[in-house]
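Complex shown without one protein chain; remaining protein chains in place.
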Amino acid sequence: MSISLSKRLFDELNSLVLIDPHTHINPLSPASETLADILGYHYYTELAHSAGMPREEIEAPGLSPKEKVGRIVEGLGHIDNTVQFSWLLEAARELFGIEVERIDPSNWEAVYDAVQAKLDHPDWEQQVLALSSLEAIFLTNDFDDPLDGFETSRYVPCLRTDELVFHFARPSVRERLAKCASADVQTLGGLAQAIGQRFEHFTAHGARACAISLPPNFAPHEVGEAAAEKALSAVLQDNENADDKDKATLGYWVFWQLAKHCDQFSLPFDLMIGVNRSVYPAGVFQGQDLYDSRVSLIQYRELFNSFPQVTFPISVLASVTNQELVSYAWIFPNVVCNGHWWYSNTPSFITGDLNARMEAVPRNKLIGYYSDMYKLEFALPKFNMFKRCLARVLAEHFVQSMGWSETRAVEFGRQILRGNVETIFGFEK
Amino acid sequence: MSISLSKRLFDELNSLVLIDPHTHINPLSPASETLADILGYHYYTELAHSAGMPREEIEAPGLSPKEKVGRIVEGLGHIDNTVQFSWLLEAARELFGIEVERIDPSNWEAVYDAVQAKLDHPDWEQQVLALSSLEAIFLTNDFDDPLDGFETSRYVPCLRTDELVFHFARPSVRERLAKCASADVQTLGGLAQAIGQRFEHFTAHGARACAISLPPNFAPHEVGEAAAEKALSAVLQDNENADDKDKATLGYWVFWQLAKHCDQFSLPFDLMIGVNRSVYPAGVFQGQDLYDSRVSLIQYRELFNSFPQVTFPISVLASVTNQELVSYAWIFPNVVCNGHWWYSNTPSFITGDLNARMEAVPRNKLIGYYSDMYKLEFALPKFNMFKRCLARVLAEHFVQSMGWSETRAVEFGRQILRGNVETIFGFEK
Partner (left out) sequence: MSISLSKRLFDELNSLVLIDPHTHINPLSPASETLADILGYHYYTELAHSAGMPREEIEAPGLSPKEKVGRIVEGLGHIDNTVQFSWLLEAARELFGIEVERIDPSNWEAVYDAVQAKLDHPDWEQQVLALSSLEAIFLTNDFDDPLDGFETSRYVPCLRTDELVFHFARPSVRERLAKCASADVQTLGGLAQAIGQRFEHFTAHGARACAISLPPNFAPHEVGEAAAEKALSAVLQDNENADDKDKATLGYWVFWQLAKHCDQFSLPFDLMIGVNRSVYPAGVFQGQDLYDSRVSLIQYRELFNSFPQVTFPISVLASVTNQELVSYAWIFPNVVCNGHWWYSNTPSFITGDLNARMEAVPRNKLIGYYSDMYKLEFALPKFNMFKRCLARVLAEHFVQSMGWSETRAVEFGRQILRGNVETIFGFEK
């Protein structure tokens, strides 16, 4: 009973046109050009590597797309149990009309060619958007992105600020900022002005959010003028060799400035909490980051209290932080639950985490999902995975256990999938 | 199958008369006087506030009960998905005979009046106790409560000790203690004597437990005489401006005294572990506390070893601590699992946490549930939520997976719901 009910709810939710509120799409090249763009997604290279394939084989320089695919395929046999692999099969089926159970040395070339035939269509981008029911897609733009050459109502800019907070000690970052903002970033005043100029630039181009990913030990707080001045001097003088404390102090100061500007420009500030970069430096590209799950939202207490008018859509990397996210969103008006990130983006974690959110957080504070994709072809299978989890929670908790009607359950599902993205990021008509 | 089985087990469990082993009931005014007492429960005000309603609107001074209800109702639309809201509907249906799916601007006045008609009955307190199958209800009494004017066999006193451990630096607390205990609390000896006098007073009035809520960083240990003397001097001299270390040292000394007296007076010592107070100071009344889930029961190692004769019914605030609670209760004879507290008191956390307890902890060490209520009307819906979770674990784990008979499952459920409350808190005939 619960399975057919889930299926009905999924079908209803599946008719919705979506806004994807966080991706890494390049708006100048949003769709894949070859199957290598799809199989080159870090999930496949890192899992194939983890299962035994040497990095050198996957990342050998000068490989043609077809050679690269041929190599990665050799590793897929060990990962065909993973949900990440199932995204590939679902994309093959739903987008490319290819029905296979495995992709292996016996069939990959046929798959490659069949995929290529679709990708070569001049309107493939439109096709995949239509097949995926995607109306708008948030980007993750460098602070000095000119935001030119694409339709910002479809590809919605979002100001990514990791570099400003964590790499301001790199002269190249400072030079890029000085240049794009036409500002002197050697003083706190100039730096604040440069940040402000970037917010103007981004909001003028339709940006809907500011975003940052944060390591587990990050604990933002307001930094006094004098301490910030001292830290800035040290960083300007010693660049990346500056003392870690000075770099951190300046980073907190910059972070606080970002929050102030989010307040001033009415931009939500997406916090993606908990990642340690380069834990496995010998890993494949984008397959090196992990985490320490000992993190707490109490570290953000001062931030949430200091900026009551800023909405903070929060993603947590590890499921053990999900209950804190539920509780903080239940208490703080400006804390919102945002999607299921990376290592928590598998069905069992999504289902448990989502259930906990949906039973205790106000319904207008739940942003269901974002795809985090690099290429358009992944929205469909990733959102479908989420919709199945959502349909299951609606079926088992809301319809069966709480006695809701299916209509009411679908209405709540729609708000989570789309309605709240509109209200929280300002898409209301 | 599992759903109808769960339902049968629920119905069996539902026939039980209950003892509620932890509440905040005022025995001189146990039932609600208006719907505002019900809708004023912090779950509704904090969730409505979190969903967007300004605190000022909810807590404006001089609001009549009806005006207050009218305002909170405006915020209920955003929280009708929450299990907390479902308590309201279940209370309306089961206690007041009102069957509605939502409470909104269109129907709240009718609901208000229908509820009022019931509340105005002179025997409403008896009615709600009977409808809720409640026989006895534990209180949470200030240390200087005279414990007068109510029947202590129905409303069972419990000595709440947070103020003594955490606020002894406040002159007002010391004065209240000195006065009620007729003791000089300026010396360690006098203070110990005052504490002893309070235990005598409470046990003479039928108290069944000593209780305290504790922050995540609390790590109790025995404090030497000299260190305690020094800390007491500092606190007596500087009051709340005393050094944090001195305040903490004295707090640990007082806490150890409480444990000693629990031992001497054979009182269980309820530990409610993990809350940070006033994390969101701009929140509504009682809607300001949150937590840092990075807490471990290893912090209580010395305590559990030092007082083998004291039973410690333990509640943990976050579900990530539940496995530790299971393991510590499995090993330490004096550690007992106690209910599902606050932010862990929602169905998905209860079900998972309870299942883990029931499959690995001796059956005589599981106190199923307490309502934590402020007004009698909440026992029924909160206990019913728990009983549904309990029935589900009994159905799926014990009957279906372990092959137990339904009779045996119900017998275990009864022990968890009621039997262990009797044995652990000394209600045996």
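For clarity, chains are labelled A and B in written order, and residue numbers in each chain start from 1.
To be clear about the criterion, a residue touches a chain if its C-beta (ideal position, glycine included) is under 8 Å from a C-beta of that chain, and two chains touch if they have at least 3 such contacts.
Bear in mind the structure is a predicted one, so any value in this text is a computation, not a measurement.
Colleague: Looking beyond the chains shown, say which of B:W108, B:Y328 or B:Y369 touches the absent one.
Modeller: Counting the whole complex, the residue in contact with the absent chain is B:Y328.
Colleague: Considering the complete complex, identify which of A:I79, A:A114, A:A192 or A:A219 is in touch with the unshown chain.
Modeller: The single option touching the absent chain is A:I79.
Colleague: May I ask which residue of B:H42, B:K66, B:R93 or B:R301 touches the chain that does not appear here?
Modeller: B:R301
Colleague: Of the residues listed, A:P220, A:P268 or A:G283, which one is in contact with the missing chain?
Modeller: Of these options, the touching residue for the absent chain is A:G283.
Colleague: Need a quick check: the contact residues on subunit A for the chain that isn't drawn.
Modeller: 3, 46-47, 49-52, 78-84, 86, 101, 276, 279-283, 287-294, 318-320, 343-344, 346-349, 352, 388
Colleague: State which residues belonging to subunit B touch the missing partner chain.
Modeller: Output for subunit B: 1, 294, 296-298, 301, 304-305, 308, 320-321, 323-324, 326-333, 352, 355-356, 358-365, 397-398, 400-402, 408, 412.
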